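What you see is the complex with one protein chain gone and the rest in place.
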Amino acid sequence: MVLYFTNKKKWLVRVSADEKLHTHLGYIELGSIIGKEYGASIKTSLGEKLWILKPTIIDLILKAERKTQIVYPKDLGMIAAMTGVSSGSIVVEAGTGSGVLTTFLANLIKPNGHVFSYEIRPEFIEIARRNIDRAGLADFVTIKHADAKKGFDEKNVDVVIIDVGDPWTLVRVSWMALKGGGVFASISPTMNQVEKLVAELVNAGFVNIESLELLLRNLEARTGMTRPSMRMIGHTAYLTFARKVLSDRV
Amino acid sequence: MVLYFTNKKKWLVRVSADEKLHTHLGYIELGSIIGKEYGASIKTSLGEKLWILKPTIIDLILKAERKTQIVYPKDLGMIAAMTGVSSGSIVVEAGTGSGVLTTFLANLIKPNGHVFSYEIRPEFIEIARRNIDRAGLADFVTIKHADAKKGFDEKNVDVVIIDVGDPWTLVRVSWMALKGGGVFASISPTMNQVEKLVAELVNAGFVNIESLELLLRNLEARTGMTRPSMRMIGHTAYLTFARKVLSDRV
Amino acid sequence: MVLYFTNKKKWLVRVSADEKLHTHLGYIELGSIIGKEYGASIKTSLGEKLWILKPTIIDLILKAERKTQIVYPKDLGMIAAMTGVSSGSIVVEAGTGSGVLTTFLANLIKPNGHVFSYEIRPEFIEIARRNIDRAGLADFVTIKHADAKKGFDEKNVDVVIIDVGDPWTLVRVSWMALKGGGVFASISPTMNQVEKLVAELVNAGFVNIESLELLLRNLEARTGMTRPSMRMIGHTAYLTFARKVLSDRV
Partner (left out) sequence: MVLYFTNKKKWLVRVSADEKLHTHLGYIELGSIIGKEYGASIKTSLGEKLWILKPTIIDLILKAERKTQIVYPKDLGMIAAMTGVSSGSIVVEAGTGSGVLTTFLANLIKPNGHVFSYEIRPEFIEIARRNIDRAGLADFVTIKHADAKKGFDEKNVDVVIIDVGDPWTLVRVSWMALKGGGVFASISPTMNQVEKLVAELVNAGFVNIESLELLLRNLEARTGMTRPSMRMIGHTAYLTFARKVLSDRV
């Protein structure tokens, strides 16, 4: 459950009879939320009104426990749009990390698809499991403690998504896992990673290769004094997309 | 079916035994594609190789018949991420237009959700129906030839998405249709539209109001000479998001 | 004199025999700088090396005393390029503020041009004078404590630059001051200001009207891991430029 005060002050909580949420606006008896509907409000001990909202998938993601760099909503959305991942899709992911992208994908492929996610670092797998559980999406995800460089077990999958530091090392195993025409996607912060990745995608016979970045800027809309926000994030990651074709080159 | 030559030269075709596709690269007998798998290639009469790909939802959208301004993949993806529309969602849309956003949403909510889309201009309804049919998503969409300003028939919906020139006129009917905590989204090209919309959202008691734009820039990744693309689209639309709460103000 | 430690740690100091500069890196006896040349280094009491640099005009501007919003180097530079202000130019400015833009302009028009700058708020005039003095440019600037709305004393000037909250109120007096073909420039943070300004420029018969904004993003160039900076400023101001022509409309 989200308790909303302002765009920058939200809390993701679980309702439990005996706990309190302490904030700089006073505390909330979490038990007192029981029976309230989404959209209703509740007052803190200091009389501040908080709104009770059902968390969206982005609320869950932005409030997830994590040890890794976040994947931003703009990048998640672009991956959704460009890969076409939707209900029923079979997706392979390399680099589970904190499971944020995994959670987003699982929400899109449910109830008939599945996400197979590979991670070699055991310390991340527990975090990812907790985040995916918390979002109620555990049935749609299989996390594998395995080295993706040795190959993916799955074949004929719709989409492969790579979120590791050396994505070029996974191009050939991605080709093996994808069905003909399947979509490859990768997320990388540096231009050097993209340069190496694209060279390898070309070598491996992928087509429709496209790399891009998205810049998000808020608009502060106030009557008679509307302007873009003075703060903005300069860079998150480059996204690269490609399609598998059945060339003889691999 | 997509026939791919380069990122800028793709054709969306339907396989039929007797037709030819004529291109500047020579023609293709479309019947000869029958029996080929996705990812395979075919040669034109001039010997150029085209790749046979299954259209992604974005291929369908970018090649859709239309009389209206396109909604771009970056904006579609951001709407998907920020609204959390996914399998099972009940979505109301105002401004069907050519049905491009409708198609994208229908692909996300299938097989258990539904999109109810309102359009007052009859000439668009036929185009939209054709585009949605072509994507195989007609079962998940109901197009209504009705004036959304008079109110939406649906209640308790998850998400309302507004794509009309005067979105502020639909804020109160959106509030009536949404469930508590439901997500409102709107697409507008001008700052003035956003200014009026946000003022009305505030008046109507929506919270978590956020307006933004996305700038997409391609990266031309070539070994030793990587740089951003010299061409880019400067502006498509502003996106505005908000959540319904159960205030006394409406 | 600038003492440089890193891009984010610089101090603008005046050399004086008896003072110390105290920093988190230790202190510097400012007298010990006497006799050193630009480009030389000096050590703090804690042994950290600082580089002695001659302040550029931007160093002076970024370290100026101010009570007003800064004008950023990117916007200053664009004003220089688009107006063509250079040695010998006669420039009228409305809205001296802290004198930052005035300082920048004075540095460009010296030694044969002049900047006439209008300010109605006496509390700013003293700050502006100190900043212009500190940059050694007082001979090239006349600050006038007067309301620009009543008209500029100067006629036949090359360039008029407006940096006030209601720039549209100064369009006609700018027209009166400019020579035929002279360049009008204005700086405004909101789109509503630009909208009103441009409407008034059109009414007053200006031509070649252009409004724009510049987004600056740093590139973090490090071998094998080059990427854009994750932080960036989202918006500073819109710049509007126009040329005076001798229509009958004013």
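In order of appearance the chains are A, B and C, and numbering begins at 1 in each one.
The rule we apply is simple: a residue touches a chain if its C-beta (ideal position, glycine included) is under 8 Å from a C-beta of that chain, and two chains touch if they have at least 3 such contacts.
As the structure is a prediction and not an experimental result, all values here were calculated from the model.
Asks: From the listed residues C:A64, C:V115, C:V183 or C:A204, report the one that touches the chain absent from this view.
Replies: C:V183
Asks: Since one chain isn't shown, list which residues of subunit C touch it in the complete complex.
Replies: Considering the whole complex, subunit C reaches the absent chain at 4, 7, 10, 37-41, 51-54, 56-58, 73-74, 76-84, 86-88, 104, 107-112, 179-183, 191, 194-195, 197-199, 207-223, 226, 238, 240, 243-247.
Asks: Kindly note down the residues of subunit B that lie in touch with the hidden chain.
Replies: Against the missing chain, subunit B presents residues 189-192, 213, 215, 217-218, 224-236.
One rule holds in what follows: only the chains that are shown with their structure count from here on.
Asks: Specify, for the interface formed by the sequence copies subunit A and subunit C, whether it is same or different in terms of residue numbers shared by both sides, with half as the dividing line.
Replies: Same, since most residue numbers here occur in both copies.
Asks: Just the number, please: Cα centre separation of subunit A and subunit C in whole Å.
Replies: Averaging C-alpha atoms per chain gives centres 43 Å apart.
Asks: Would you mind listing the residues of subunit C that make contact with two or more other chains?
Replies: Only 191 qualify.
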